[in-house]
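Left out: one protein chain. Kept in place: all the others.
Now for chain A:
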Amino acid sequence: MAALFKARKALGLCLSCRSFSALAELSETHQLLRQTCRDFADRELTPIAGKLDKEHAFPKKQIQDLGALGVMAMEVPEELGGAGMDYLAYSLAMEEISRGCASTGVVVSVNNSLYIGPILKNGTEEQKQQWITPFTTGEKVGCFGLSEPGNGSDAGAASTVALQDGEDWVLNGTKAWITNSWDASATIVFATTDKKLKHKGISAFLIPMPHPGLSLGKKEDKLGIKASSTANIIMEDCRIPLGNMLGPRGAGFKIAMQTLDSGRIGIAAQALGIAQASLDCAADYALKRVAFGAPIGKLQAIQFKLADMGVAVESARLLTWKAALLRDSKKPFTKEAAMAKLAASEAATFCAHQAIQVLGGMGYVTDMPAERHYRDARITEIYEGTSEIQRLVIAGQILKEYQ
């Protein structure tokens, strides 16, 4: 009995050792990658983020530059044109990019996690060549069509249908809130192929854009992440070859859920970037702004805010890294990914809110980035699984552990 206990303890220690050391200090490669992304964000994104936001302008050149760096397809193997890196590297890159510009971050995240991710996992070799390789360079971006006007969190109720007609699938329906839609060259769409099977009757499809039968709704006028386009995708007798089904028939819901599991880590990292940018803004201001005869950073009220912001960011970051490390070790990571997304998105809104408070009136005007961080942060609690859904996922996983 004692021997068994010892062995299990040793194994547990061994498995967590690798995670812990990376959590404490990143490897040289990861540090170099992080520094490269940070330099890029500081020089190429931060100076234009305000302008991109005001003009609702898609950062086309910056996405091309990021493609050249390898950031648009980080997990994709080199043979397919990607960077061949792990998810921890992806999380680091996402955080640094989003710290510069949250809109650019979401474009990168959707391309990596939501578009390329499921094709990499479920696609045939031909599908990977056709649908991944051109999307690694930054020249083309993809999108992910799951949500509909009638269902967001209720993903199993997909009302978009796909009927087989000869050598084609014919799709009819509308997808809503699709990020990258106006700038994308392809999309993954989830449609019902067998209504009687309910969520087991949903399949995934690859559709090039533009395409006959596929049209885009108007660009949504959003509160934040304005430089990324969000719109409906409308399919009216949209015909695609049979070979455009991704994965087996009826596997769509499972593919979507798996994809979102990983996507959560990317969005958590985006939220971290926004949170960190808010903290940077607040701390910098606190050292410079003089009131009551000294920089306001000397006041406990401000210090407590900064401390709370710091704790929120650091703990969310560790959760994000842990989720990434578990995924890289091919271990279950659903609970940790949901925790990371929940913690990071709530950290982002908290930090952005407090940053405005620290800046006072200056936090309310567009001269300082705090107000943009506040607007950008808000969506992180909603997309890729609302905070409420994350709580359901986490609770489900926790309860499973006790059964």
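Please note the rule applied: a contact is a pair of C-beta atoms (placed from the backbone, for glycine too) under 8 Å apart; a residue touches a chain by one contact, two chains touch by 3 or more; residues count from 1.
By definition in this document, contacts and distances are computed from a predicted model.
One subunit of the complex is not drawn; among "AP complex subunit sigma", "Electron transfer flavoprotein subunit beta", "Insulin-induced gene protein" or "Elongator complex protein 6", its UniProt record names it "Electron transfer flavoprotein subunit beta".
Of the candidate positions A:T36, A:Q64, A:S185 or A:Q357, contact with the hidden chain is made by A:T36.
If you put the hidden chain back, the residue from A:E78, A:D154, A:D237 or A:E388 that touches it is A:E78. Mapped onto chain A, the interface with the missing chain covers residues 28-29, 31-33, 35-36, 39-40, 68-71, 74, 78, 83-85, 89, 93.
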